[in-house]
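A single protein chain has been omitted; all remaining protein chains appear in their positions.
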């Protein structure tokens, strides 16, 4: 069950090339994305009403119509059939569902609901906009065979880094953090403060602390459906030389059991100035997300499918407070629909 | 749901080698085919009644019996158990269902029904018989993960070539064809006439028109369950130098979602006289069927399974008239059984 009246961050804008068709399943519905000759993104239900062949097997015509690859029917971005080359009237049933699409903050967002779309409800990801100071760096896509809420749980509770990414992104000593969770409207923020702790390898690389103790904090901001900003902060013990960097994580359900996961990182002086450091940070992030998180999340998903009763009654810990808030917000939205 | 009281064209005769067992699933039933010492083809349900091991894992004995590979029970072509090497009486339950099999027109046909088989109901494919003029060429087998009716739809409506095989076998200009559909008994024939049109690459190769406009026509004959002859004709504008060649397409359901697809082509002067042309025509046909048609048909099948309501209510076009006839004929046969 998904909340439909939301903007879903389906892909990075740069993934949708002019003149190409890109198929991506969203909320378990097959969608095909393409651009008009003017560059505007559009999305249609990815099935021709004539013979049910996926439209992404066709092509975009110079005029911007999507032509079915089987018998040449043409559809406009709003889903109307604009041409049947075999003659005869165009039956009223010859149309395809069209989805509102917006581009903002270097992402393509699709509105999956029946209610009128509300552009203002896209959360602020202005930190991803290209900026004169060139601090933006790196956008990636990852497919994970797990429900998007399991990925969001993972990101809302960074204590997992102390074990799953031990030595690389966290250390067991970080588990004695001071944690606070705050909710404003539908935005949940989780903060962790860890004074005078040893530093893990990737952060040492970026902060050049050479293994000395440090004050460390992080801040995770979540907005529906699965739009997160993670900010990591460091300072010399006592507060000198503070430094922060941010990463964005954007989750869209492909199905109940799989997720489109877009992630990006904002440049830091260390990664900006030193190509070797930048390459090692990028490789480490890729390893951590694709090998460690994905392995655990996909195993968790399989257990949830095999043992739905255990999945519905997890034994919660203090570290799960933000996750509980997130699930309550989504649950309330689902119930609002049913009233 | 399949019509059972029909001859199904299961394989080319040359595929069934003497002394070998060939397993092929037909109408979702596992069958094993083999030949007697005299060369007669036979088919049994592919499961030993003792321990349910597939009989195709055994072997054909010199006397023509099929010996189970697990414990050596022997079965005759009519399904009776003729020997239990471990002693004791042969229980009445030790038998296997046998299917009537015929060879005609270089094909092995199996009768899947309970009604007495009617050899005369095999449609005429005499054009495939070996002939003194040596005009026969090329028999191939293709497995397609789609219902056999989707493959038949594809063949009954050749307008799809104008888009799916654009440039190779058809052109958008061919969509303005004059189409007529005719039904005689259970035989449906669809004819298309396209005067003064440009010629596509493979046909140019065979007809040596060097890209000049041409008069073009084709004729598709369908007989139950999925036995088709496609004839393509060409002439200089006005009617000079007429030329025709034919291809046969024989479909047997493996299951509701997959098809055994046998296809063959009758030689033409161009392909007979010029080995280079013949090789290019064969390679083009293989590419078109295996890469283009199969891709679309298997995607269509997946959509039909995901969206059965859309599959049951396609928005039909004028080009679908022959397909509608075919489905009515098969539906009538199915209903006749239920009365």
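Every chain is named by a letter (A and B) in the order it is written, and numbering of its residues begins at 1.
In the analysis below, a residue touches a chain if its C-beta (ideal position, glycine included) is under 8 Å from a C-beta of that chain, and two chains touch if they have at least 3 such contacts.
Nothing here was measured: the structure is a model prediction, and the numbers come from that model.
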| item | value |
| --- | --- |
| Among A:172, A:196 or A:211, residue touching the chain not depicted | A:172 |
| Of A:164, A:247, A:288 or A:324, the one touching the omitted chain in the full complex | A:164 |
| Those residues of chain A which, in the complete complex, touch the missing chain | 153, 157, 159-160, 162-164, 172, 175-176, 295-296, 299-300, 303-304, 306-307, 310-311, 314-319 |
| On chain B, residues whose C-beta touches the chain left out of the figure | 30, 47, 49-54, 57, 67-72, 84-88, 91, 93-94 |
